[in-house]
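Heads up, one of the protein chains got dropped from this complex, but the rest are sitting where they should.
Entry: subunit A
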């Protein structure tokens, strides 16, 4: 279980974004996180993935602190894939930064063989996002923090992307935190939805398993 225990965080010279906040994500669970802009959804996501350190409290996986070296079991997927890739690397090198995905997996994600020799600038945002998602699904990863990963995509591409993520997540029993403004999307994907407002989390709905 990914467990955030009473964490507090704020950027310098600002009032804390949230304090004493707790959140649990089980393996195999799909949890939604919604909230208005500037409430700290992405910051919470980065904290859970270990990209930021909480000022108070701790984040544990199965009661052990997040490892600081090696492949992190929690992977963060950002909204803009353009910033998530080295612009000088070709797609094949990007995709294989941590592991070598099989061809069938690439097919599931709709990654065409001819993309592999291209630079990221020669792919569309949606195409690049699929590359980024697959890159993060290395063996050993147990939780995904999907931060608005489909916001910029058209509905058909969104559907394809989530279908592929769902397939892998089900196979490997991954826990997924879906961060989005789109409550309809969260209700379709997740079993529970949390709403972040004024530094506190509120359970909004317990949904049926999609």
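One rule holds for everything that comes next: contacts are C-beta pairs under 8 Å (C-beta built on N, C-alpha and C of every residue); 3 or more make two chains touch, one makes a residue touch a chain; residues count from 1.
What we mean here is this: contacts and distances are computed from a predicted model.
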item: Choices "Cytochrome bc1 complex cytochrome b subunit", "Ferredoxin reductase", "ABC transporter permease" or "RNA polymerase sigma-70 factor, ECF subfamily" - which one is the UniProt name of the chain not shown; value: "ABC transporter permease"
item: Contact with the hidden chain (one of A:72, A:142 or A:195); value: A:72
item: Option from A:23, A:84 or A:111 whose C-beta touches the chain left out; value: A:84
item: Missing-chain contacts mapped onto subunit A; value: 49-51, 69-72, 74-76, 78, 80, 83-86, 88, 97-98, 135-136, 138
